[in-house]
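For reference, the structure discussed in these notes is given below.
Every protein chain except one is present and positioned as in the full complex.
What follows is chain A.
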């Protein structure tokens, strides 16, 4: 009798140990989505399509000459809210390089907005090597920096979808694809277990499925199924250029 009791206690402890470990591993390593974002294929996706539309619009960001100064807050807001760069809260902002670069930095991190010599194009580079293209317009001697139109990539997935996992790892995770998606797209992930109505609205019936929209809710392209990176890449490139040229 004693032996059995000991075995039972041993197994009980083992089970608790196993349950505790696996629970914590999931929370730390395998978070798929929280209130605002989904984390799929090592990419961060917005969970709200409305938010996606909002971010995809072309909009004026700031006037070059007003930074540092009146428009500094606008830059900070854009970085924080639209690009989810949280560290800018305590950052300093200066202009260097003969007024051609705006630097936003803290002790650890920095971001730079660079304008070219002819003041026609600008680029925003964030310390983790993400580059965003910005538009420059001249009005009454002032240079207005704005965000270009961005296409929205809506990824329909589901936790039980066997093909999604491979698609995320091989296609979305492909470095070329990932770079274009992260820099030039507004990314939204729709969970087919939750966002059923959205799926129905766009005629998406199974995962994985990627839908490309412009900021006005027009469907630009559809990629149903777990396609490979070689198929995916030309389409994301074409859709991006199509929206940009508008």
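Here is the rule we go by: a residue touches a chain if its C-beta (ideal position, glycine included) is under 8 Å from a C-beta of that chain, and two chains touch if they have at least 3 such contacts; residues count from 1.
Definition applied: contacts and distances are computed from a predicted model.
S.K.: According to UniProt, what is the chain that's been left out of this complex called? Choose from "Heme exporter protein B", "Gluconate 2-dehydrogenase subunit 3", "Cytochrome c biogenesis factor" or "ABC transporter permease".
M.R.: The record for the missing subunit names the protein "Cytochrome c biogenesis factor".
S.K.: With the full complex in mind, choose from A:48, A:106, A:146 or A:170 the residue touching the hidden chain.
M.R.: Of all options in A:48, A:106, A:146 or A:170, contact with the hidden chain holds for A:170.
S.K.: Touching the missing chain, which residues of chain A?
M.R.: 1-4, 7-8, 11, 14-15, 18-19, 21-23, 25-27, 29-35, 38, 158-160, 162, 165-166, 169-170, 173, 191, 193, 205-206, 225, 228
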